[in-house]
Structure formats: C-alpha cells, structure tokens
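This is the structure I want to talk about, given as structure tokens.
Every protein chain but one is kept in place in this view of the complex.
Chain naming follows the written order as A, B and C, and within any one chain the residues start at number 1.
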Amino acid sequence: MQKFSGFELFRRALGGHHGWQPQWRTPEPKASYDVIIVGAGGHGLATAYYLAKEHGIRNVAVIERGWLGGGNTGRNTTIVRSNYLFDESAGLYEHAVKLWEGLSTDLNYNVMYSARGVLMLAHNHHDEISFKRHVHSNRLNGVDNEWLNAEQVKEFCPPLNIKSMRYPILGGALQRRGGTARHDAVAWGFARAADSRGVDIIQNCEVKGIRRGPDGAVEGVETSKGFIGAKKVGVVAAGHTSVVMAMAGVRMPLESYPLQALVSEPVKPAFPTVVMSNTIHAYISQSDKGEMVIGAGTDAYTSYSQRGGLHITTHTLDAICELVPQFRRLRMLRNWGGIVDVTPDRSPIIARTPVPGLYVNCGWGTGGFKATPGSGHVFAHTIARDTPHAINAPFTLERFRDGFLIDEAAAAAVAH
Amino acid sequence: MLERSMPTPVAANPLDALAASSRPVEAARLTALGPAARLAFRGREAAISPAGDAFGVALPREACRSHQAEGRFALWLGPDEWLLIVPGAEPAPIFAAIEAATAGMPRSLVDVSARSVGIEIAGAKAAFVLNQGCPLDLSLDAFPVGMCTRTVFHKAEIVLVRLAPDIFHIDVWRSFAPYVWELLEEGRRELA
Amino acid sequence: MTNRFRTASGGRIDRTAPVTFRFDGTTYNGFKGDTLASALIANGVHLVGRSFKYHRPRGFLSAGSDEPNALVTVARDAARTAPNLRATQVELYDGLTAASQNRWPSLNFDAGAMNDLFSPFLPSGFYYKTFMWPAGAWKRFYEPKIRAMAGLGVAPTLPDPDRYTQNYAHCDVLVVGAGPAGLAAALAAAESGAKVILSDEQAEFGGSLLSETSAAIEGKPAAKWLAETLTNLEARDNVTLLTRTTAFGYFPHNLIALAERVTEHLAAPDPDLPRERLWQVRAKEVVLATGALERPLVFPDNDRPGVLLADSGRTYLNRYGVKPGERAVIFTACDAGYRTALDLATGGVTISAIADLRANLDGELPARALKAGIDVRPATVVTGTSGRLRVSSADLGKVKGGDVASPEKVACDVVLMSGGFTPSVHLFSQSRGKLAWDAASGAYLPGTSVERERSAGACRGVYGLQRVLEDGYAQGEAAAKASRDFASPSRGATPAPATSSRAFPAQADDLGTDGFIGATPHGRNPAFTKALVDWQNDVTSKDIKLATREGFRSIEHVKRYTTTGMATDQGKTSNMNALGIVSEALKEEVPKIGLTTFRPPFTPTTFGIFAGAARGDLLDPLRKTAIHDWAAEHGAAFEDVSMWKRAHYFPKAGEDMHAAVARECKAVRSSVGMFDASTLGKIEVVGPDAAEFMNRIYTNAWAKLEPGRLRYGVMLREDGFVMDDGVVGRLAADRFHVTTTTGGAPRVLAHMEDYLQTEWPDLDVWLTSTTEQWAVIAVQGQNARAVLQPLIEGIDLSKEAFPHMSVREGRICGVPTRLFSVSFTGELGFEVNVPAEYGRFVWEAIFAAGEPFGITPYGTETMHVLRAEKGYIIVGQETDGTATPDDVNLGWAVGKAKKDFVGKRSLARDSMSAPDRKQLVGLLTKEPAIVLEEGAQIVADPGAPVPVPMLGFVTSSYPSATLGRSIALAVIKGGRARIGETLFVAMPDRAIEVELVEPAFYDPKGERLNA
C-alpha cells in the first residue's frame, strides 16, 4: 500500500501528483471466496479489513450494488459517542470509540476523528434522571460521561439558548471523547486498507440470490455478475437487510425507515461541539468545512425511497432555530435521505443466523456510523470463528424470542 | 341555605384575556365564542336516527358534513361519531333526552361541553389565515359551506366547520385554544 | 463615485430613482432595479470575493442564481445579518450595506492568498493523506487551523428578530419559471380556466426576455409583449403571480416548496410583514419552465476577475444598462458568444477578438460578426489570462490537431465565455424523474416522469424563441387538461408530446445547440496552470484527473473526493464540465459516468422559513390547566410535563424548593392540602361491552367492580412491560371513567383505539377523551372531608356512605361534580372532578372553605414526596419501559384467572420471571441526612475494578419532612429477596451505605386512608 504522509504528499507534488496509484482496485469477481460480505458500506468494509488483518482471511470479496460508501455511510451526520446505558451497549460502542481513537494511524488514512464532545440536552426532570442514570452507569463501566448544569452547558456551548425557550434547558450529559469523523474517509480508508490486504471490492454488482446447499448451508451468492461461491456470507446491507435475508428465506425483526439530514451553507466556526436533544428532536454539529450538519427524526412510514417529507425537515429546523436562534438567517444548502433499518429494541443484531454459514450485521437504526470500526471488528470475529465475540454475544436474533431485549429507547422512555 | 352562602358559579374561557387585547383586522375577524353544550355521540346503526330525532337535528350520514336547525349543530366526525353542539345551552337536558331515546341501544353519549372552546374567524382572508397552519384545500369547491372535519392547525388538532363562504368555526380543546388563537393572530398580522 | 460603466440609456433600471449603498466601507451609487452586482460593475468594481481554498481574487461569473463567486454578507443591523448572499441576486435598496467575505486583512491584499503558492501541495483530498502525525495533533492543531481557514461568511451572533411565515396552497397547475416558456404555459392554463400559480425567483417576470433588446413576439417588441402578457395574467382571478419566489424543493405527491422573499428588497420593511414566506403548494399538475444555464469554458486562469459568462455580460448590458468592460475578448464554443459580442459592440464596447473553439463557422451570427468587422478566430482557444486583480489580457492560440500554437496576447478588461447551455433539470430530477442523455445536444434532458409534471422550453432542450413559446403554451394546455382528469396524486405518466393550439410568431437570434463540455486544450504544462471547474470550491481540471487516477471512477466518488459541485451553487456551472473531464480521463461515454443526484434546495434557503411561526412559546402548544393562572398569581414555580406546565411547588417569601416542599408535605400530613391534578389523562369508556373491553386491555379483572366504586388499573404493552396506570371509576354498568398518567394520555387512547378498531371491532364500546372536560382538584389530609362537606350537594361524605375508592355524582358549589374518594398521598383524600370552565371557581371556593384548616396548595414535587413515603410508584419513574408488573410489586393487580389480556402471553416467557430481574425496594441511607441522587447506581462492592457490576439504581429520592430523614425507592436485581441487606450507592467521590427495606415508609398499614 502506497504510504500516505505529509512527506509523500510533498514528494509527489514535485511530480505533479502523477505518482499516486488507485486507492483500491476494480477487480472482476473470482469464482469463489472464503467469505463474501454483502454491502460495501463502512461496516462491511471494516468487517473485510479486520477479517484480513486480524484473522488472516484474505480471500474475501465485498459486493456492492452501487458504489462503495454510497449508502448510510455517506449520508449520516457522523456523530460518534459511546455513553449508552446498558452494559451491553456501552461495551459495544466503547469498543468502537477506542478503535476510532487510533483509526487514522491504523488505516494510514485521515478519517478526521474529532473528539469535540457530544452534549445531550435535558429539558425536563425526566430527562435529568435518565441522563444522570446514564452518567453513573457509564462511569462504573469506564465510559466517560458527565452531568453539566444549565450554566455549565452554556459555558461549554455558548451559542445555545438555554433559558428563553419553550422547553428551557435544565442541564446535559457530556461525553468529551465523543465527536465526529469524516464519513467518506472512513469508507475509503477501510476500502484502501482492505484492498491492500487482498480483499476484492466489487462495485456495481447486485446480489440477486443466496444459494443454499442440500444441507441448507450457504454455498454462495447469485449476482448481476454471475454466481460467486463462498463458504461464508456476511450480510451488512443496512436498510436492505430484510430484502437480502429474504433471499435466504430468513424473516427479520426489522423495518426500514427514511431518515433525513441536511447541511447549511458553510460559515466560519460558530458551533464548538455536537449537540443532541432527543426531547425536541434536534442534532447539530459543524463540519470542518463550516457547514452546520443537522439530523432529523425518521419519517413515520417504512420506505426505500431515500427521501422523506418536508414536514419532518420543518419540525427539525424549528427545534434548531429554538436552540440556536441566531442561526435562523443561515440557509439550508442540501437536504437528503437515507434508509435506516430499525429493530424492535433499537439495538443492532450482530449474529449468526438459522442458516449455516450466513451471518448478519444490521438494525443500527439511526446510530450506526458511530459503531463502524467496532461493528466490523466483532462481526469479523463472529464470521471467522463462527461464534460471537464476547462484546456482540448479547446482540442475537434469539433475544427477541426469549425477551432479553436491549431497549435503550424504552429505558429512556418519556412518561408521567 | 347553601345557595345563599354560595357565590354563583363563574365559567371561565381560556381566551378571555387574549380576546380582550386583540386588535381588529377586517379581512380576518377573530371572535372567542361563549359556552355551548357539546355532546360526543357514538353508536351503531340502530341508535343513529333515534339520537337525531331526540336532538332535533338529523345526524348527517355523509362524511365531513354538518346539519343545523334552530341553532343546533350536528357534525359528522367519523362513520360512527358525531359532535353535537348547541351554543349557549345547558348540556344536561339534551343529554337526558338523547340517552332516553336511545336507551338499551349500542351507543355512547358523553358530555364534552367544557372540553373545547369555539373560535370564529370571518372575513375575505379567513381561509388565507387558516392555511398558514391548516394543510387542507379551503377553496369553496374543495371545502364547501357546511363541511366539517377534524384536522390540524400548526401542531394542534381542531374541528373546522365552514358556516359561510367567509366564516369558519373552530372548535379546539381548551388547553390548545390559546396556542391556536395566538397563531391566528400571528397569521393575520400581515393583513393589519 | 460615478457609474463609469453605465450606458447613457436603456436597460430596465429606474434612472429616476438613484440609490446609494456601501460595499466594504465604500459608498457607491446605483439605481432602483439594479442588483448589487450590476451596480458594482457600473462602478467598475469586479473584485468582490476570494475563493474558498486558495483565496484567489474573484469577480462575477454570472448574473443570476448560478453565481459561484460573488458571495457577500448583507447586514441591516447586528442581528439582521445574512452571510453568503449572491451579489447577483441581492436587489439594491437605499442604504444597503454589504461586505466581501473570506479575506484578511482586505479584499485587495488577502494573506490567505499564500495558499495559492502552496497549491501544488494541496491537491484534492490532500487532507485525507496527511495531518495524521503525531497522534492527537489533528484535534489539537491541524483541525482548528483548517476550520478557521474554511467556512465562507460569518454566522450571525444575535437572534434573528424578523418573522417568517408559511402558507399551504393548492392549485390545478403550478408553473415554475416565468420566462417565455413559463409565461406561455401559465397563459394557456389560465385561459382554459385552471387555477394557476406562476412563480419566478427573480424580482421581475420575463426570464430571458428581460435581456432582449431586438427580439419581437407577435409583431411586438419582446418587452411590450411581456408587459401585455403580465397585464393579461394579473387581470385573472384564477391566477396567482409570485415574483421573488424560488421553487426550491419538489417533494412526494406533487408538493412543491416555494420560498418567497417578501421584504428583503425594501429599505424599511413594515414590521408586520414577514421577511420570507414558505409556500407549500399542492399542485395537480406542474409545468417546469426553469430554462437553461450557460456553461463556462474550462481554460487556464478562467477565474480571474473580469472573466464572466457571455450571456451574463449581455444581461448586464441589456437589462441593467451596464457595460461589463471596455475591451472584451470573447471565448465561445457556440453562437451565444457572437450574440453577446454584437450587443456589446452596439453598446459601445470594443470587441478585441472572438476566439471560437469551432473550426467551421457557418452560422448566421458569426456571419454578422464578420460583417461587423469583428476579429473572429476559428479553432482558437484562450490558453491563459493576465492581470492581478482584474484581467488585463488573454492569450489566444490556434488549435492544430491535438496541440495549440504559441498564443498571442490580446489586451482586454473583460473576457466573456460561453460553452453552450445546460438545461436546468434540477426540479425534474428532484421529482425522481429519470434523466436521459441527449447526444445530439450533449445534455441531460427530462426522460421518464414519476410525479405529475412536464417540462417546457429550454429546460427540456427546446431552444429558439418561437419554439419555446409554443412549447410552453402546449405544455400549459396539456397540464390544464390533465388537471381536469385528476384522480389522485398517483405516479405520473411521462407526458406525451403536445402541440400548441396557438402560434407565437417571433423574431430572435437562433443560437442552435452547439457547445462544449470538459476542459479546452491549452498546450501548457498542467503543473503551472489552474483551469477552474468549480469556482467556489477551487476545484481544477487537474484535481478531477487526479481523482480518476486514484481510482475514483463513479461521479459520486469524484464529486465527494474533489468536492466539485458541492459548493453553495451545487454545481450549477460545474457539473457538466466535471463530467466531461472524467469521461475524457476514463475514456468512457458521459452517460456511463453517471450523474450526481440533484438535492433540494435548488438554491440555499433560509432556516427561518422552515421554522415559521414556531418559535418561543409557539414552538409547541403550551398547555395550561384551568387553575394555572391562580397558581401563577400565588407564586408557583412550574415544570414542563409533556406539553403541560404544572405547578411544581408554591414557595413563600424566602423559601427555596426544599423549604416549600417540606411545608407543603407537613400541611397535608397534619391537616389538609390541595393539588391541581387536572393534567391526568381521562377517557370515558362507554357501551354494553365496556367491562369486557376493560378486561382485555388492563391486567385487572373488572367484571365484579360495582358501579360507584374505583379500582387502580395497570396496562401493559403487548410485550408485557408496564405501559401506564391509573384509577378507574365505574359510573354505571356500561360506563367507566378511566384516568391515565399525564404524559401517557394520548398514547393510552391510541393503544385502546388500535385494539378496539382492529382486533375487537365486534365489541359495542366507544372511547371518548375527557381529559380537558374535567378540572381535577385533589383535596388530601385528615381535614379533607370537613373542608368539602359544606360545599357538596347530594353526596353523603360519611365514610360509611362513601368509603375509600368510591365515586359519586352530585354538585359542588352548584357545579356538577364526579367526586372520587381516592388518595395518592396515603391520607384521607378526595379528587373533585368539575367541568373545566368552573375549575378555578371551585378551586377558589375550596381554598376559601379550607382556610380555617390552613389548607395548603401543593405542587408536583410534594405530590412525589408524599406518594414515595407510601411507596406508590410513578410509571416512567419507577418503571422505564422494561419493567413487568411484578418488578414494581404490582403482581396483585394482574388477574391471574383471566384467560387473556394485552401483554399476558409475553409475561409467560422465562425471562420475565427470572430471579435476577430488577425489583422495587425502599432504600434508607445509613446516614439519614444524605439524600441520594436519582439515577445513581447501586453496587455490592464499590471497590470492584471497572467495569463495576451494577445491581440497580435509585428511581426516586427525597428528604422526607414527615419522617425527618431521607427516603428513596430503587429497582435492584432480586431486590425483594435482599431486603434487610446493606448495599452501596456508588458516587464519583464516595460509596454511600444503604439498607434495603420494604418500599413503604409511612403508615404501611394504610390506616390513615379511612380516617
């Protein structure tokens, strides 16, 4: 792999930058692979990378219907945090944050992980109890998260309007190690690193079917480029997981919803951190380029259309303008939608399936980006060893049958 | 004895203060309406016409239409749901009459007189102002006189009735009324 | 300063209305009708900005919404400041104050221009390749630097005082764009009686006609035809005309979003007017008449101030009466360049030369140029330009085969370029219509439709004034007809070819469809040239070629890697050229490269119009009870509970919450207090099958509950977890008065309706929300009966006649009431339900009647403390959506004998009765003064290494004035079996010793209830 560094950049500049090689190949599929990953998003590419890097499995193909990183990886608001309530979730997301912290160096690709802090706002007594419960539980789990009172919130994020609003801010939970990363760089960095370890990334190749042998085990996948054999298949298709899994006859506890996001025109630095308010549905941070990156809630209905309703955007922006009234004169530059796959407990599934040789990594809902390296890391382990890593062991399909849900949202449920 | 020692009950309207300080806008006149008897009637087929007879106004069977007679209004809100409104009346006797007339029949009658308050918006620009928060097509062909329906105004649910080409009646739950009123004021500000 | 470049006459500006304005501190003059851009050019100002990355000096590229360079900040005052506005769209008004952006210390001398020298080291994507060492330096050093360099204008720092509004509108035919095609379409639809809305982003209707001086329509000069057509449309009441209104988004089912700028062009706006308005138009049919955008040519130094689009130069001259310069070089790949040259020559501008990329010039316009004696050079390119802050010369070189002969320097102060026109298909693409590549005109055109729309004129590749007018009229007629057959917003069919029933004889220059995409040849060493593709983002042809070398083959990848097309103009001027360069680099046909998706908004759109009136207290409905104002008048502090404001506590002078709550609690325990419980949800369940329905929805059994009695009910979700609870009264065999939690009310009603309508439609029972019908006044304490007795008519309050957990109907203070004998405090208590309109009246009467007993109003905090002393749970505080009834000691409320109820099956799963489930217990701190923190975690061994095993957490915790110590409730793994044990609450600084006890701290036998 051609090294990336300031020195190399300087050296190649003298050659008019003609010396740069492709960051990944454009191979034709082989007849068969040890492992096929369906879906070249961040999670899928990370899975392939760790299969090659940590499990010595290099005869791997990542198959992508469109272009790599073109799904939710390239459409999300890039928030990274790990201050989850339950031990299971905290373990999973903290595992990811630890990988984020060294990822640029590990991949030799600047993914611009920026630990600018993630601040979750409390607007009522219920939020306050819920966040304090998170803070205490996170501390005991070794996850950084601290409670700020209203004044400290204002001090940490001066642009916020904490008092003269409909739902005054009582305080907030701050994870200083949380932040953002450059979404495209994550996909490209994993792709480049996986490719350099022999992984074939096959773009513009749609999976049409999953072939199973007489014993029911996976034999490979039918694609728009023909049949490709594989001993093991890992499905990492986000919003399309139900569709792909149906090809193997597996019915999933998933629903796919449109999720919209938008950015403002770029402005000079005006917002220092990541702010989330679940109570009024507002998520905002400022990108390195200067755009305000804003996330909305999902639309109400399942859809694969990758677009949603204007009323969702208006609701998001009335909340943003209430939190930061001086941004009312900023202008929306781009508004787009993705497809998020949601499980009944809003926690992911990273597991084996009833079909031998078939594995699935899905159900990340609106929060998958933050887990990208951790998700790929434990999913690679699950595929390589045919048994889950301790970290993803609780995130099975069976938990829904047995009632061992990991329901962060319900735990934060607003009531009374 | 008890009556003498007791002040007479005073009914309050959540819009009293707002209406008092409202500025006149001819193109969209706002009025906070007084108390009314309101009954929610639900029931199966058998109970529908007896209920109408007892109320004195046949319950409309056509979707989203209202009937009125001698100041009594029957609003179709759903296939088995009507809102009966009699401005300025006491609910008890009306309730008793309908209950008696439909005794033993599969139906539900509930007094909701105090649940909501009425607002009238009238004038050439009434529909324009309503359309700042109501997503329905309020042109006369799409929303004719006599049409009624539950719908939304900004983030509040309302019952909207067109009494005349430029007169609308809004029935809105009590605690939402100030919100609706203030947004109507906001909406007609540019017409002042 | 004088308007040196203003023509003596002509243009659509109002020369009788001079206007003064300021730009970067200098005062200039212009006229009403000018844009900031035209007025600056009139004053000879071309340098208006610095580029994003290299801070290269920049002038105007265009005259419209496609402008990538001329971004300015316009400030009416400190709060009314808007960055990144296009000078080409900013209408001039007297006193307008604008400033350039992204430069320091000044526009003429910008330190950031250093970047230009280092540009060889800053190719596209350079930041992905470096700044990785040393670890941590990215966040601490590199990123802050990059952020400071990035960004365009400065965000406002004060809340925007202006108002924004929104309108829903419906029409038969929405016509987007009021150029010739749009005007003709609107005319056709209007004449056929359709309800029409016509919108255009500009201050004036007319589009390209506004720049016409020689064209004629139906025998009249274009301007006259335009004026007459507008008068005609204005006279019709089935037509709504919206100028300054940008159709920025095409949403599902023909919902088109328009942004109208209402006051932005006014010197002193009326405060009653909104600054901008969002129109949400639901159209049966849409006609897109959005025209075409002129394409720049990609040649070295094509970004020097003074280099602009040919047709824009013509617009400045013909529409604004401004000469873009005095000596012009034209670089063109189509006849548009000639049309501009001829008009400029007429306007007194010297045309030094026309360089035409094309070898053979057989068109009529080139012929006229030659006839006019203009130096026309076929097969010639511009290979570079000179001049520091303004172009001073252009190098013209002949193209021979593949390479370019050594160029000749031609002096000029303006270079006008034209690469042809790109149909503006943004909205069509937003509607999810499929674009089709048209090799003949080298453009993407509307192909298969999805929504009910059709395109007209240049935006679908139809050129030539007469053809455009007739196409517009035809599409307008077809749209009107289709709107008459409108059934539903179903998927639209791709419109069949339509022919106009009316002819529009017109005379105008015909430009044909020649053009060029990609980078023009220049024969120079690429290392030392910059040929801009995306002006604003500083993306050059080199950058795009580098991306393809690095394996970025999909256009989406190229776009994201180089950022071409991602600036605030969203690639209006750059996308096609980028495609051309990629296709050449990869030796692939353009259609094979793909096309990036067009996303809303069409042009940047103010956040404020999305929020509209939803600000401050109008963000969400702010719900107040009938008693709210009384509480406010008596000094209550309030808390937000869902949309309600609830009285939290009633501090007296000098009291903090702690003191107030202690006093309120004492009053209830020792005498009597009153509490506003009006926000509790209420549902009336009525009908012959009411009891059966209650049986299926609640865990409890209801059949045996007698009329006149109350019962505490628990409701589960189908997954077996506690959803809500509340007291239910049976008023008659077929009538239940159900109460729910405050926040749960809408959820519970929807949950009940769902089962009733879709699972059990056979049940004769109906649900009516009565939350707002009743004001609820809780009167609690040993003197409650004494306080109420004198006010009540028709109800015997004696405990024999009216035992605990009963309901009676009667009157209080002459008002009908449903009186509950119920307690959430553990004291003798009543809840007085009265029609909400009498809520305050009755409250005040009870308050007066209670005075002899020192009756004390209390708020939600005291209510919480009192119920906690009794161990009563609050759903949402002791439960969190993962609790079963048994977890919170409500097993007794589950009707074991019942065959089924919602949630029963889920409770049967092993996991729901696992011994280590978290169970409700009481906690007493060893140190009575310590009040635990709600949410704090409970552990067995605080010394254990991280991750420390957690057993549960504190759900409620208060100082109890009654007990003279702190109390707490908690849920703890296997808690019930651990009662009597000592555990620890782990705090950051210490571990607090706690004893697990039964969750009932006060009057555990409940004797006080029946006092």
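Operating definition for what follows: a residue touches a chain if its C-beta (ideal position, glycine included) is under 8 Å from a C-beta of that chain, and two chains touch if they have at least 3 such contacts.
Everything that follows uses one rule, which is that contacts and distances are computed from a predicted model.
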Protein that the absent chain corresponds to, by UniProt name, given "Malonate decarboxylase subunit alpha", "Sarcosine oxidase, delta subunit family", "Heterodisulfide reductase subunit A" or "Monovalent cation/H+ antiporter subunit A": "Sarcosine oxidase, delta subunit family"
In the intact complex, which of the presented chains make contact with the chain not displayed? A, B, C
Thinking of the whole complex, not just what is shown, which of C:14, C:754 or C:809 touches the missing chain? C:754
Contact with the hidden chain, among A:240, A:268, A:331 or A:381, goes to A:240
Across the whole complex, list the residues on subunit C that are touched by the chain not included here. 251-253, 255, 280, 282, 432, 450, 488-491, 718-719, 750, 753-755, 757-759, 761, 899-900, 904-906, 908-909
I need the residue numbers on subunit B that touch the omitted chain, in ascending order. 63-64, 77-79, 81, 135-136, 149-152, 157
Residue by residue, what part of subunit A touches the chain that was omitted? 240, 242-243, 251-256, 300-305, 309-311, 344, 400-402
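Just so we're on the same page, only the chains that are shown with their structure count from here on.
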Take each protein chain as a node, join two nodes whenever their chains touch, and name the resulting shape: line, ring, star, complete or other. line
Central chain (distance from its CA mean to the mean of all protein CA atoms): C
Using mean C-alpha positions as chain centres, tell me how far subunit B is from subunit C in Å, no decimals. 33
Could you say which residues in subunit C touch two or more other chains, in rising order? 166, 280, 612, 614, 617-618, 620, 622
Which part of subunit C faces subunit A closely enough to touch in the complex? 52, 79-84, 120-121, 123, 126-133, 135, 138-139, 143, 146-148, 150-160, 162, 164, 166, 249, 251-252, 255, 257, 278, 280, 432, 526-527, 542, 546, 549-554, 556-557, 560-561, 568, 570, 599-601, 604-608, 610-612, 614-620, 622, 639-642, 719-721, 724, 741-744, 874-877, 879-882, 906, 909-912, 933-937, 939, 946-948, 950, 953, 955, 986-988
Residues of subunit A touching subunit C in their complex? 4-6, 8-10, 13-14, 16-18, 20-26, 66-67, 70, 74, 87, 91, 102, 104-105, 108-110, 112-116, 123-126, 128-137, 139-142, 161, 164-168, 182, 184-185, 188-189, 203, 264-270, 280, 286, 288-290, 305, 307, 309-310, 313-314, 316-322, 325-336, 344, 402-405, 407, 409-416
Using the touch rule from the top, collect the residues of subunit C that touch subunit B in their complex. 163, 165-170, 195, 272-274, 280, 282, 612-614, 617-618, 620-626, 643-644, 684, 686-688, 764-766, 768-774, 790-791, 793, 813-816, 835-841, 845
